[in-house]
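Missing here is one protein chain; the remaining ones are kept as they sit in the complex.
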Amino acid sequence: MDELIRLLSYFVGIAAFLGFNLAYLGWVERKGAGHIQRRNGPKEVGPYGLLQPLADGLKLMSKQLVVPAAADKPLFMCAPVLAMVPAVLLFVVIPFGDGLVPRQFNSGLLMMFAFASVAVLSILMAGWGSGNKYSLIAGTRAVSQNIAFEIPMLITAITIVMITGTLDLSEIVRYQDGGFWRWNIFRLDKSILMPASFLIFYICSMAETNRAPFDLGEAESELVAGYHTEYGGMGFGLFMMAEYANLVIGCSLTTILFLGGWQSPFGILPDGPHWFFLKMYFLVWCFVWMRWTFPRVTLWGLLNLSWKYLIPFSLVNLLLTALFIKVF
Amino acid sequence: MSSFAQNQLYETFELNIGPQHPATHGVLRFKVVMDGEYIVKAEPVLGYIHRMHEKMAEDRTWNKFWPNMSRLDYVSAMAYTHCYAGLVERANGIEVPERAEYIRVITVELNRIQSHLLWWGVLVMDLGGFTPILYAFDDREVILDLLESVTGSRLTYCYFRFGGVYNDIDDDFITGTRAFIKQLRERIPMYHKLVTGNAILIERLEGICPLSAEMCRKYGATGPVLRGSGVNFDVRKNEPYSAYPEFDFDIPVYHEGDSMARYMVRMDEMLQSLRIIEQALDKLPEGPVKADKVPKVLKPPAGDYYYAVEAARGTFSMRAVSDGSNTPYRIKLRSPTYSNLSLFEEATSGMLLADALAFMSSLDLVIPEMDR
Partner (left out) sequence: MPGYIKDIINSLKSLAIGLEITNREFLKKPITLQYPHEALKMTPRYRGHIELYKNPETGTHSCISCGMCASVCPSNCITINSRKVPGVKGKVLSSYILNFTTCSLCGQCVENCKTGSIGFSNEYNLAGTNKDDYIFDLLKRLHPEGIPEPVVDPELLKQEEEKLAAAAQKAAEKKAAAQKAAEQASTDASGEATAEEKS
């Protein structure tokens, strides 16, 4: 009974958190983009445009769900749902605070990567099911991008696992207690390339979530809207929400693995979920910042980046970590 | 030609980069035969905005053709009206007072800077960076406001008249222009730091579609496309007209021929235009701004007349055939974009689609000018 109440409250809490995030991350992005570009973002709907996401949601829900004649109907309808499901599911393993985990898995990291790989399927389904050549090109681009960037992500995660000795996300966070010099990003005694490995993981999570500068799948100015060209109304809405959910997951994972999760940076201040959210939202802001600063990479540049730069670096880091752990 | 495209066993599909597309800068259609991500053949289809300007010229008197000239290439309209003014003045033997020539040069160069700022913003936007276009438009607003205070219009100017300009410039314009020169000289290094030095952009522009000088000559490409391939040809220096011989400026020429070279040519051209404007403001003579004794009804003697100017996109020239009456018999407009685009098919076979679109942005096309 207790367990049931606990699960229910987590369910409601995460649903609320997710709903709030998905709506208001869009607001943050638009306001941030506006101010970077020396203009206001949304302003008119509500004070400072705070009711804009509600207006957007209403608009998307009131639109007709058009299925193109040449589309493969089951694939077309399933793709947005399949995009959303893994993103929502992954919140089950994230430790928001000490003991604040919906479900304690001792292989939480593995589950994260397993579900994140499923998200690629939805892009391919959307690309093929739309019956549109543009979408197909975009879908195939996105698949090659996702596969290429999962590898350095996994290798870097293995490095962390080697240091902490466990796949359990809560344990990884507890390992980093005591102050910011004990966070994994600054642990140069475990590997001299630790900050580089943080950067690699961050870039890979940017590429995994199809965010600019890696948004070849949605390349707006070349292929109109990439794999979600043919979607209108809530189909498109689901894709957008899935993208923001993936964003939150990616940033949460980076925080947990490298920045110490819910640990406070100084011993004196109490640690708790507020630190987790602070660090996570800082990383989300950096995503938004980078999106509006950099142009898009080409397909070749993207694959080069992954195979020629990120993978060698992460492998070198792995070897160095192994060396340091053995020797020191 | 890539090894993929040569292999006939692979299926190719035809993609239509349609007339309505965020990246084609107007209504331009490409019928592209693609093999995966590689282009096998890209054929431009023109004519979606053909408005028959040359035919309209046969119906109207010389004076009535003024509005048409601005609407050809509305992004850099001053140079086009300059060409028409020069053409008819040459045909009728009208002398333009010196102050009017200087004012013409100042406004044309301001317009050129504005056109290059627009091109820069749109290029980076096509490549995926959505911020620099707004910075460029911020500077462009200053120019448009300056030109509006003098000519009354922001985009399609009817400011020149045969024998001079419509009305004089005032001191506010001069102080405003000097302030703008200072402002832009500080902003352009920022643009270079933000965009030109950016590793992602360098990877997208450097080495993309190198055009040799022979290919440019074969297709008649002019302007920054030609100067980015190493050929030092600019109408302002090779066939000087108006007040340009009195100013000291350089023509930027880069020899690599790739998209980065064309990009740098245009960025440097903006700085050179600032030099010209500064010198013109310093040396601005007093005097009338309109020639006196310009007949209301112009009847140039029968014959062929020609005038060429350096517009923002290349050499724009007009040829008028007059039969002695008050309407032209024929006016031919030679648009630089048409020649610049004609090398697209040969240059892009075997390229990636994204690279081809970046190449198209670096050519700086304005479709209404191409279709006339």
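As written, the chain order gives the labels A and B, with residue 1 at the start of each chain.
Quick note on the criterion: contacts are C-beta pairs under 8 Å (C-beta built on N, C-alpha and C of every residue); 3 or more make two chains touch, one makes a residue touch a chain.
Not measured: the values here are computed from a predicted model.
Novice: List the displayed chains that the omitted chain touches in the full complex.
Specialist: Contacts of the omitted chain with visible chains: A, B.
Novice: In the whole complex, not just what's shown, which of B:65, B:120, B:233 or B:263 touches the removed chain?
Specialist: In the complete complex, the chain left out is touched by residue B:65.
Novice: Among the options A:111, A:234 or A:290, which residue touches the chain absent from this view?
Specialist: Among A:111, A:234 or A:290, only A:290 touches the chain that is not shown.
Novice: Quick one: which of A:34, A:68 or A:179 touches the chain that's been left out?
Specialist: A:34
Novice: By the contact criterion defined above, which parts of chain B meet the unshown chain? Give residue numbers in ascending order.
Specialist: The list for chain B reads 60, 63-68, 71, 131, 135, 138, 145, 148-153, 156, 158, 161, 166-167, 190, 193-195, 197-200, 296.
Novice: Considering the entire assembly, which residues of chain A contact the chain that has been omitted?
Specialist: Against the missing chain, chain A presents residues 32, 34-40, 43, 289-290, 292-294, 309.
The criterion applied here is as follows: only the chains that are shown with their structure count from here on.
Novice: Which bits of chain A are touching chain B when the two form their complex?
Specialist: Against chain B, the touching part of chain A is residues 33, 36-39, 133-134, 137, 141, 212-213, 215-216, 219-222, 224, 292-301.
Novice: What part of chain B is in contact with chain A in the complex they form?
Specialist: Result: residues 13, 15, 21-23, 37, 124-131, 134-135, 138, 194-195, 198, 200-201, 203-204, 352-355, 357 of chain B touch chain A.
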